[in-house]
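Note that this complex is displayed minus one protein chain, with the remaining chains in position.
By letter and in written order, the chains are A, B and C; residue numbering begins at 1 in each of them.
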C-alpha cells in the first residue's frame, strides 16, 4: 500500500558510519585534511564517502559510492576550496546502496546553504516524514539527515543555532550530527550519547570526529568527548558549548568498544584496545574449563585484543594459530572444483605447527554468522587440533538495535533463535562461551558512567514500538 | 550577498536537453527501450543522462554524468525493471556540471513517488524558489524541475493531474515535461509550445519524445506533435488529452530547425533536413554575388543540408571541399610545436583538389565563434582558394534566449557586438551573408503556424525583465 | 599436429593497418607528432596502436589494444622523449586480438635496438618461420614483422641498411615498412608497391606515412609517394633514396581507392574522394536501367563519393535518403522486444520524405554482408520506396587477398559463392549492379601505372600456392 511505503522508506539504511568536521581560521585547503579525517574513519563505513566545504559564503560538495580513495583524487580534493568542511563515510546493508543516500547532504533553503552529516538512527523518522510530506515537503532520499534538514527549513527561528535546537527537540533516537553553514561548523550529540563525537584541536583549528584516531592522523590534540545533549558551535572566535538538552543517563553504544571502533581510538579516555583486553580478561575469569586449553588463538583481526587479555588472565600461551592474508581476493572457482572452506581460507590460514594435537581456544568478538565460525573450527581441526573451544568477548545479541547499529547483519540474531548449546553444535566447537552481560556492564560502569546494552537485554532507553521491534 | 545568491542559483543550467517517456501495457523491461529513445536524442545533451522506471507502485532511477553509453550498461538497464519509464539527456554549459543537476528528478511526497524530466527554461523560477524557500522548502539542485516538484507537493489538489495543472499555472516560460507516477505517464507542453514534444505509438505502448527520430529507432509510429498547452495522460487504457491551458500563439523555437534537432526528425510533419535545404535555397535567392561563386562547400555536419539547397537554387556545383575526420582526438602538442589551425584541422581537412583556384562558398548554419570560422577560411585559402565567401543559413543572433537555448555559448552573441562587416573582417572572408529574418519567417509561416525568433529580433513573447535580459 | 601449427600460426592477423614515421633534427617531443600522425590513420586499424621513439641511442615504446586515444594520454606521450619515432595502428580480425601482436616491435640484437612497424602480408612467412625456428630462433608473436626482425638479426651484414636489404631479398609479398634505429629512420616499400607509403616534409623534418592525410594534419608538405622497391633513409643530413630492388609492374592495391583510404588522402596525386566519384560516374555509364531511378541515395559514409559521381553522371537528384546517427550505441534489447532492423537503424535512419513513392538507387562501395544490405533495402522499402536498386562501385570480390587486405571479413566472399542474381535476391533489391572490372581498370590505368585487382580476377602477381588459396 502506498501509505505504508511512505511510512517505511524502502532501503532504509542503518546509519552507522563516521563523521568528521574541521573549522580552520586561515587554511584554504581544508578538504585535504577532511580527507585524512574520514580516511581514518574508513572502518566505520565503506559504502560511500563525501566532503562538503564552505568558503566565502559558498558551499561545495563531492560524494560518491565506495571507499574514500575511490571517491576522491587529488584533482577533486584541490577543487574543494574552503576553510571549513565536513565529511562522512557511509555504511549500508542495502544491496543497492544508492548514491542519493550518501552524505553530507547539501541543501538550499531560506536559511541559505547548509550541509549536514549524521551518524545514528532516529526512531521517529517515519512519523516525521509523514507529517512533513503532508505539509508539502518532498524527499529525495531515505536519509534521516533529510528529515532533520526539513525540520530546520521549517523552523520559525531565523537563527541557525535556534532552528537546529528547535528541530532536534522534535526528533527521537540516536544521532551525532555535524552541520556546516557559510560561516559556522556545529556538532551535536543526542541526549543519550548513543553515538560518539569527539572534540579536538590543531593549532587554531577545531575538529569534530566520530573517533579520536581521526585526531591522531592530523597530529591534533584531543580536548574531550562532546557530552550527551551538548552542542558545539565553532566559528572564527573558537568554539562555544551549549547544553541544548538535559543529559539523559549515558547510553553510549557498547558495541563501539566491542567491535566497531578502531582499537587505537579512545572514548572518554578509555582506549578501545585496552578495554577489549579487559573484556578478554573478564571472559577468562568467567570460564570454567580453562584447564582444557593448551593455546589461545585470536581470530584476526576482530579477536586480537580480547585474546591477548584472555591469554594473560588465563596464563595460557598466546599464539597466532590463524595467520591473515594481507591480500584478500576473489575466487573464480566453479562448483566441481570445490575446495573446503575456501572463502575463510582466503583470509586466514591455520598453522599446523601451532594447533596440531592442541586443545585450542579460539577468541573472537562475536559470532558473525554460524557458517564462518563453522569453517574456522573445521579448518583448525583439519590441521590436527584435538579440541576447539570458542570464546566470544561479548554477550549473545538477542534483540535488534534501533540506534544505528545494524545488528541484523553482524549476527542475523542467531542468538535470538537458538540456545548457546545449539549454536555450539552448529559451529562444531567442543565448547562455546560468551562473556556475561554482568561482566560486560561491570567493566563499562568503570569506564563510562553507563552504556547502551539493549541489544543484549532488550531494555531500550527510549520508547520503542514493540510491534515494530518484533517486525524487524 | 546571500539573498541574491538564492535568487540567482549558482550554475543554473540552460535546459536544452531531450526527454523521452514510454508507457507499455505488458512489457517488463521498458528501460532497454527508454535507453534507445534517449540514445537517439543524445545530440540534444551530452553532459548527463538518466532513466526512471515505474513498476508495481515503485519507482527506480539511475543517472550519471556523460554520454548515455557511459552512464548505462547492460547490468544497469536490466536492473531497472518496470513497464513505464522516462529518460533525459542533459546539456549544460556550466564547467562543473554537477551530478545533482542530472534528470529525471525522483522525489517522494504526500502524493507518493514522482519522477520528472524537463526540457526548457522557466522565466520566473527565481521568484518561485524564493517563495518556496520562505515557506520551508529545501532545494537540492538548481533545476527548474525541482521548482515544479515542490509546487506539485504543495498543491491542495490530491489528484496528480489536477496538482500538476495547478502547479503549471504558477510557472512561466518554456517547458516540455514528462511526469512518471506509480501508475501514470504524463506529458505536457507549455502554452507557447517553445520546446518540442511528440506523441507516438508502438503496438499498445504510447511514447512521448522531444523528436520523432526517437520513434524511428523503435520502429514506432508518429501520431502527432503534442499541442501547446496540452497535457497527454497515458495509462493502461491508452492516452487522453487535456487542453489544460489555452494555446497562445505558436512560438516553436526556430533554432530546432536551424541547428538543434537531428536532420531526420520532423516537427508537425516538416522534416528538419528538408527545411534546412529550404533555408539554403532562400539564402541563395537573397544573395546578390552568386556569379562570384565557383563551388558550394558545406561546413560539415552543421551546414550540409543548407548547402545542398543553396547549391541547387544557385545552380552551382556542390562539393565536399572540407572532409570530416571520423575520429576526433585530443592534441598533446606543446606551444613550440605550433601547427596552424590544428584544432579545426582535427575535424575537417580541406581538399586542395576541390578548392584550389576556386571562388568557394562556405555554407554553415551559424557562426559558432569567430575564431573557428577564421581558421576555416584560412585553411581553405591555404589550399589555394581564390576567394572564400561565407554564407550563414540563419539571421545574426543579437538577443539572448530565455526559453532554454543557450545562445551565449553557440554564438557568444558576436552579432550583438559587431556589424556583419566587422564579423566578416574578423573571420577573414571575402564576403559574409546571413539569411534574412524575413526570409526565415516566411518559410516558418508556411511550415508552422508561427515560431519564436526572439533571439534574432528581441521580440519576446513573454514578459521578460529587461534588466535581467541585459544582465545576461 | 605440432609441425602444422608452426607453419600456420594461430590467429595470424591480416595486416592492414597504418604506419607513420618522423625524423626531426631538433625536436625532443616527437611523440606528440607521431600521435597526430597515427590518429589520422585510425581508420586503417582500431584494434591496437603503438609508438616507438629514439633518443640518444635509446629506444622506448608504448603500445596497447584499442583506439589511439585509448592507448595514449598526455602523461604517456610526454614520457616518450625522442627526436625520431614510428607509430602503428593495427587492424585484426581475430577475436582475441592479443597485445603481443601490436606494433611497433621493439627488439634488441647484436645490431643494437631496433623498432619495426609493418603494413602488409608476407606470402612466405610460414616457410621463413620454419627455417628460422629450425635454426634456433624463438617467436613471441605471429607477426610478419618478427620474421623480418629475425632475418635482420641473422644477416651477415653489420650495416643496418645492408642487413635490411639482405633480409628483404628473402621475403615475398606485400609490405610497407618503417624501421627505427638509434640514429636512423628507414622506410621501404615492396617491389610491387602493394601497400602505400608517402614521403613528406615539415620544415627540417621528414615524414613517412601510409596516407597523405597524415601530412595534412601536421601542416606538412607532400613530397612524393615512395616508389615500389625503394628504400628511404632519413638521418640528420636529410633523406636519401636507394632503389634496393628493381620495380616490378605497379600493383598498388585498388581497394585503397575503393574503400580503405580516407577520402581526403591522395596517392600519386590522385585524390581518393575524386577517384571514388569517377567510380560512381563509370558505374552510371555502365547501368542500363537508369530511367528506372528517381533518386540517388548514398549508403553513408562508404558510398558517399561514388553516389555523388553516379548522380551527376546519371543526371538524377542526389539526396540523403539515409541519415546517419552521430552516436553509435549498443542495444540491450531482449529477444521478445524484437525491433526490425535495429542494428542498421542505430546507424542509419531512412527518410520517408525522400524515399516514399520513389524508385531509389542505393549506392555503396561494396556489399559487406548480405544481411546488412538486406536490412537497408527492407528499411527503405518500409518507408514507402516503390523500388530499390542497389549499385556497387566495385566489382564482385571472388578471390581471397594474400597481400594484406582481409577480404574475408569485408565480404566473406559472398560473390565467390553466389551469382549476382542470387545475391540480389538475398538482399531483396529490385536490381543489383556491380562496377565492371574493365571499367575499374580503365580508371586505374589513367591514375596509376597499374594496380592489383587480383581479388576480383584471381590473377595474382606473385606465386601463390593454389591449394592454400583454396584452403583460405
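One rule holds in what follows: a residue touches a chain if its C-beta (ideal position, glycine included) is under 8 Å from a C-beta of that chain, and two chains touch if they have at least 3 such contacts.
Everything quoted here is computed from the prediction, not taken from an experiment.
**Q** Out of all the chains shown, which come into contact with the hidden one?
**A** A, C
**Q** Which listed residue (A:69, A:236 or A:446) would be found touching the missing chain in the intact complex?
**A** A:69
**Q** Please identify which residue in C:154, C:242, C:285 or C:386 touches the non-displayed chain.
**A** Of these options, the touching residue for the absent chain is C:154.
**Q** Using the touch rule from the top, list residues of chain C that touch the missing partner.
**A** Per the touch rule, chain C residues meeting the hidden chain are 2, 5-6, 9-10, 57-58, 79, 96, 99-100, 105-110, 112, 133-140, 149-150, 153-154, 182.
**Q** May I ask you to list the residues on chain A that touch the chain which is not drawn?
**A** Residues 27, 29, 31-33, 35-36, 39-40, 42-43, 67-69, 72, 74, 77-78, 213, 216-219, 262-264, 266, 271, 273-274, 301, 304-305, 308, 320, 323, 325-327, 329-334, 337, 339-342, 345-346, 349, 351-354 of chain A touch the chain that is not shown.
In this section, only the chains that are shown with their structure count from here on.
**Q** Of the other chains, whose C-alpha centre is the longest way from the centre of chain C?
**A** It is A whose centre lies farthest from that of chain C.
**Q** Per the contact rule at the top, check every chain pair and give me the one with the most C-beta pairs in contact.
**A** Looking across every pairing, the one with the most contacts is B-C.
**Q** Could you give the separation in Å between the centres of chain A and chain C, each centre being the mean of its C-alpha atoms?
**A** Result: the chain centres lie 61 Å from each other.
**Q** Determine the centre-to-centre distance between chain B and chain C, using the mean Cα coordinates as centres, and give it in whole Å.
**A** About 38 Å, centre to centre.
**Q** Which residue numbers or ranges of chain B touch two or more of the other chains?
**A** Residues: none.
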